[in-house]
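Excluded from the complex is one protein chain; the other protein chains are retained at their positions.
Just so it is clear, A and B label the chains in written order, and each chain counts residues from 1 on its own.
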Amino acid sequence: MALIDVDHLSFAYDATPVLRDVSMSVEAGEKLAILGGNGSGKSTLAQWIAGWLPRGTFAASEGGVTVEGRPWAELDAATRAGSVQFVGQVPMQQLSGFAFTVLDEIAFGPGNLQLPEPEIRVRVAAAVETCNLGHLLERDPFSLSGGEQQRQSIAAALAMQPRALVLDEPTGNFDPESRDALLAQMEKLPAELAIVWCDVTLGAAMAVASRFVLLDEGRIAYDGDAAGLLAHPRTAQIFGLPAVAEAALLWRAAGVWPEGVPISADPARVAAVLRPMLEEVA
Amino acid sequence: MKLDTKSLVLMAVAIVINVVVGQIAVWIKLPLYVDAVGTVLVGILAGPFAGALTGVLTNLIWGLISDPVAAAFFPVSLVIGALAGILARMGWFKSVGMTIAAGAVIGVISTIVAVPIIVYMFGGVTGAGTDFATAYLLAVGQELVQSVAIANLVQNLADKILTCLIAWLIVKRLPMRFTSGFAFYGYSKA
Partner (left out) sequence: MAVARPNGADHALLYVPGRSFLHRLNPLTKLALVLWCAVAAFALPPQGTIPLALLAIAVGIFAGAGKVFARRLIFTLTPLALALFVVHGMLVDHEGARAAVLGLDLSHDGLAYMVRILGRIAALLSGSLLFVCTTHPARLLKALDSHNFPPGMAYVIASPLLLLEPFTQRARAIREAQMARGLDLQGSFLTRARAFPALLMPLVTLALADIDHRAQVLDGRGFRAMPHRTVLDAPADSGAQRAARWIIVLSIPVLIAGGILWH
C-alpha cells in the first residue's frame, strides 16, 4: 500500500477549479517533486497531501487523500502530526510563535504530544544535528535569517518523526547561497522519510527528487523520471527552454549527461540537441 | 469556552495591532491613544468573549513591557472588547453610521468603567493631558468624580469612535476567504 494516495482529487475554492481529477501516490521513502507554474495548483495539492486541506469554506471538492489507506479525517491530531509534516514558503510564517529559543521551537511539537522529557531531548538532538542548528539553539527564532528559519522549521517538522515531509517552495526568495545550503541539508534527511518538494523552478527539485510530477492547470501532465520530464513538451513551454537547459546542466554535473555534447546558450539549439539525447538515454 | 486555533492566532495578532497602531498614533502626534483597534477587530470577528480576553491580555502584556501600573486599567479593555462583540452581534457594525454609534456607546461605557479606577486608585488624575481639563472643571466648581468623568469622556469618545471606524474599514476590506473563516463575522455583513 502506498504511504499517501491521492484519489481522483478535484477541488475549487470558488468558481475556478484548482485541481482537476488528480491521482497519484507517494511511496514510503520516495523523493518526489511536484512542479508547476504559478496557478498550476501545486500548492493546493501540497496542502491536500499534508492534510491541511480541506478546511474552511470552498466551492467544490471530490475525491480525497488517504494515508496508509485511512482518510485524513479519521486520524487524530497526534497521528496526523506523526504522518506528514508541512513546511511553507514564507520562513517567518512557519514559526509557532510559542517559543523564545530555537531549542524550544523544535521541542514545541513533541511537547504538545506530551511525550516524556527524555524522548523529546533525543528527538530534538537528532533534528538539530541533521539540520546543523547546534550553534543557534539559544537564539530567538524571529531573529534568524530566512535560510536559518527554514532549516529550523524543517528541524521542528523532523522532531515530529513524520513518515513524509512536504515542502512548498521552501527556497522561494532565497539567494543562491542560502538555497544551496538548504539543499545540502536535504541530503542529510533520513532515507526512510518520504519527501514531496513543490517548486516553480526546475533546478532545486532536480537536486532533491528522483520522481517528478508536472502539474499543469490543475491536471497531472507528467509523472515519471527526470529524463522524461525534460523531454516533455509542456516542460519547456511552462518553464522556458533556458530553465530546461540549466536543469540539463545540473544533470550533467551529476554525471548523467553524455560527455562531449556541448550545452549551448541558444535555446532552440539546446532543444534540438536535448530531445534525441534524452530519448536515447531513456 | 474553547476557542479554535484560528481565533487564538487572531487574538495574538490583534494584540500586536493594538500596540503598533498605538505607536503609529504617537508617530503622527495624534492626541488620541487609538490602542484598541485590535480588540474591537476581535470583537467583530470572533465575539465578545474573545474580544474581552484580547483586551485584558493586551493590558497584561503592556504591563510586562512598558508600564505595570497601566495594566490596572484592564477592566476598561475588557469592556471595550466585550461591547464590540455584543454590538457586532446586534448588527451595529454593518454600516458606517451604526459603527460611529457603536464607537460612541463604547466611548461612554468605557469611560464609566475607567472613572472609578482613576478616582479611587489614582486620586482622580491620570498623569496625562486630561488632567488639565479635570483641573479646569474643578476650578469652576465641579465635583471630583464629575470633573474626571467629563474630562475623560470627550477624549474617550473621539478615541473610540475613531477606533471603531478604523476597525470597520479594515474588516470591510478583508477578503471573503478570510472572513468566511470567522463565523461570528456573519452578524456584521451588510
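Keep this in mind: a contact is a pair of C-beta atoms (placed from the backbone, for glycine too) under 8 Å apart; a residue touches a chain by one contact, two chains touch by 3 or more.
Keep in mind that what you see is a predicted model, and the values were worked out from it rather than measured.
> Among B:V16, B:M90 or B:V154, exactly one should touch the missing chain; which is it?
Checking each option in B:V16, B:M90 or B:V154, the one touching the absent chain turns out to be B:V16.
> Which listed residue, B:M121, B:V154 or B:M176, touches the chain dropped from view?
Within the whole complex, the residue contacting the unshown chain is B:M121.
> Touching the left-out chain: which of A:V90, A:L189 or A:L249?
Once the missing chain is taken into account, the touching residue is A:V90.
> Could you tell me which of A:G109, A:G147, A:P170 or A:G218 touches the chain that is not displayed?
Considering all chains, including the one not shown, the answer is A:G109.
> Determine and list the chain B residues touching the chain excluded from the picture.
Those residues of chain B that touch the unshown chain are 2-6, 8-13, 15-17, 19-21, 23-30, 33, 35, 37, 53-54, 57-73, 76-77, 114, 118, 121-128, 130-131, 134-135, 138-139, 144, 152, 166, 169-170, 173-174, 178, 181.
> Determine and list the chain A residues touching the chain excluded from the picture.
50-52, 55-56, 76-78, 80-81, 85-86, 88, 90, 92-101, 103-104, 107-117, 120-121, 124, 140-142, 156, 160
Keep in mind that, in the parts below, only the chains that are shown with their structure count from here on.
> Taking the mean of the CA coordinates per chain, how far is chain A from chain B in Å?
That gives a centre separation of 44 Å.
> Quick one: which bits of chain B touch chain A in the complex? Just the residue numbers, please.
The touching residues are 9, 12, 177, 180-181.
> Help me check something: in the complex, which residues belonging to chain A touch chain B?
Going by the criterion above, the answer is residues 13, 56-57, 97.
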